[in-house]
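Here the complex is missing one protein chain, while the rest keep their positions.
First chain written, first letter: the chains are A and B, and each begins at residue 1.
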Amino acid sequence: MKLLGKRAPVAPLEYTRRWSMRIWVGLVLLFLYTPLITLVAFSFNDSRRNIVWRGFTTKYYEKALHNSSLMEALTNSITIAALATVVSVVLGALAAVLLWRFRFPTKAGWEGAMALPIVVPEICMGVAMLAFFARLDLPQDLPWPFDLSQITIAHITFCFPFVAMVVRSRLASFNREEEEAAKDLGASEWQAFRDVLLPHMKPGLIAGALLAFTLSLDDFVITFFTSGPNTVTFPVKVYSMVRFSVTPEVNAASALVIALTVLLTTIALKLQSRMGTIAQGH
Amino acid sequence: MSDKTPIISIRNVTKRFKGAPSAAVDDVSLDIMPGEFFVLLGPSGCGKTTLLRMIAGFEIPTSGQILIDGQDMADVPPNKRPVNMVFQSYAVFPHMTVAQNVGYGLKIAGIGADEIRSRVAEALELVKLDGLDARMPDQLSGGQRQRVALARSLVMRPKVLLLDEPLSALDAKLRAQMQFELADLQDKVGITFITVTHDQDEALSMAGRIAVMNKGDVAQLAAPADLYEYPANRFVADFVGSVNIFEGKLTLDEPDKAAVDCPGLGKVWLNHGVTGAHGSNVWVALRPEKIYLHVPGEGKAVRAAAEDAPEGHNFARGQIKGMSYLGDITLYEIQLDCGAMIRVSRPNLSRHDQEDFTWDDRVSMHWRADSPVVLLS
Partner (left out) sequence: MEDWKRSRALFAAVATAPLTWLTLFFIIPMGVIWLYSFGTNAGLTEIEISGTLANYKKALEPLYLGIFAKSLVVAGITTAICLVVGFPVALAIVFASDKWKPWLLLGIMLPFWTNLLIRTYALMAVLRTEGYANQAIGWLHDRFGGLLTLVGLPAPGAYEPLHLLYNNFAVVLGLVYVHLPFMVLPLYAALDRLDRSLIEASLDLGAGHLRTLLLIVAPLAAPGIISGIIITFVPALGAYLTPDLLGGTDSQMIANVIERQFKRANNWPFGAALSFLLMYATFIAIAIQALKAKQAEKRR
């Protein structure tokens, strides 16, 4: 490419080709990524104080992977996220179909209540969960994974309205005539649902599931209020470690979670673009 | 017109979009005269809209020059150009009233409120929207929104008004009416209009001159009647109106007569000379309405054919394979005896004309020696 010399002139609406805009976007991306990239980079740094580069090492990954409490926390987090995702997708899909399909008394109220977990500050929901479970006074020393049930219930409660929202916006593009056509051709209510409505909902369900999984994995505040001393999730563990000292193991474990996020996002985008091309192909 | 200087001069303009295999506009040169109603006609993707947008300043030519009133527009942004545009979507600002929309450009130009009011009123009257100034765009019909867009541009008194597919979003009846109105309006305000359209009827009915574009090139530049009757190439002949095209060999070429031997159609005689080398490959274009249809053996046909062409020329036989009755005319698809298909249209001059021929009838055809057009490309 020509570095010097006259560049092709910029058309009026090509805002992205203006240098000022490019520098701005570049700075913003730098701001967003510098912390993350340095964190990942220095997780390979062979130095405890991890300030100065002292050579490449993977020993902190080994340490992190052998740190049983850290790994336990990570296992807990992923278990909770998986459970919460499955239940949230079912509940969210039902809620979406309910609000999309039926007219019933008190509907507006339920619609509002369903949106509340999305908008209520996390801290409020966290303390509400804390008070609620304290009131219930459930036994504390259940075997794994039943000791995670409080956290999982709390996570499902704030995840499924998100799933409902995503699936409902997908349902909005459903052509009711397709379902009527299925019934016209002899399908029962259930068959029409399974063969026509469910396939249409699928991208929404997948997007909702990914959203629920990430939200659950990401949550700190609500978990912080619902976790007992023996049920530590990854964010809660990292939080307590960060409070005391910054160790390279935390860097390594964080880098692993970042890698997991990148992987999940890539899968989500791949799925989405495939759905996109399928939708366009039809 | 030759003594005037062009209001818009397009000189060797090329536009290549990044990643596109070929140029959207390929070395186009055009002069547009003041007061003209100029139409850029072509199929979608031919580069006509790109050319218009380059005049407006929304696209920058890859190479070449655009002059407006003698001034090079290379470094002039759209908001400083003495042209205004009516967008295909009309682009009426949805959050402003009709009056605010029409007055927008004047307000930007820093013109006083009183003058804005009077000029807006004047412009709205011109497009027959008086009394609707307080309406919001969503309270207007499609046709009214278009008039707002027109008034909004006209009120700026531009040197040139650019119209991008101005009628494409209107229904057929309204479109026909607006064709007349636009031409009338242009006459009244005297501003140069440049219109882009893919609709040949629209172009033929409104334009003073038409540039037919194909794949980034100007295929022909001519007045409407010339374009229809004397197309310069197969693309124009086919794009403007309906046409039958047959390939053939030029067997006779003299200043006052010419003959082409078409394997698909027979011998075609012309009562004028053509430019082409003897024996070269050419195409004959014959419009459906210029072909006479007869019951075979009717002596009239042979006689009429013989009047202006030698025996055995400009005459064909076939069988009707398809028919569609359109009310004013009837279209026939006829399979010629040599196998090729030809389309013929016939005006229904009386109520029972469409009953003259029906499916599978044997028919004979003839055409006058000044009807076919010989195309070299």
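Here, a contact is a pair of C-beta atoms (placed from the backbone, for glycine too) under 8 Å apart; a residue touches a chain by one contact, two chains touch by 3 or more.
None of the values given here were measured: they were computed from a predicted structure.
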Residue of A:138, A:181, A:198 or A:262 touching the missing chain in the full complex: A:262
Residue, one of A:32, A:185 or A:198, that touches the chain absent here: A:32
Selected residue (touches chain absent from view) among A:80, A:148 or A:164: A:164
Positions on subunit B contacted by the hidden chain, ascending: 18-19, 56-58, 77-80, 83-85, 87-89, 91, 93-95, 104-105, 108-109, 136, 138, 149, 152-153, 156
Contacts of subunit A with the absent chain, listed as residue ranges: 12-16, 21-22, 24-25, 28-29, 31-36, 38-39, 42, 49-51, 90-92, 94-95, 97-98, 100-104, 110, 113-114, 116-117, 119-125, 127-132, 134-135, 153-154, 156-157, 160, 164, 189, 214, 217-218, 220-221, 225, 234-235, 238-239, 242, 246, 250-251, 254, 257-258, 261-262, 264-265, 269
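By our rule, only the chains that are shown with their structure count from here on.
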Geometric centre distance via CA averages, subunit B-subunit A, whole Å: 56
Residue ranges of subunit B in contact with subunit A within the complex: 57-60, 62, 74, 77-78
Sites on subunit A touched by subunit B in the complex: 8-13
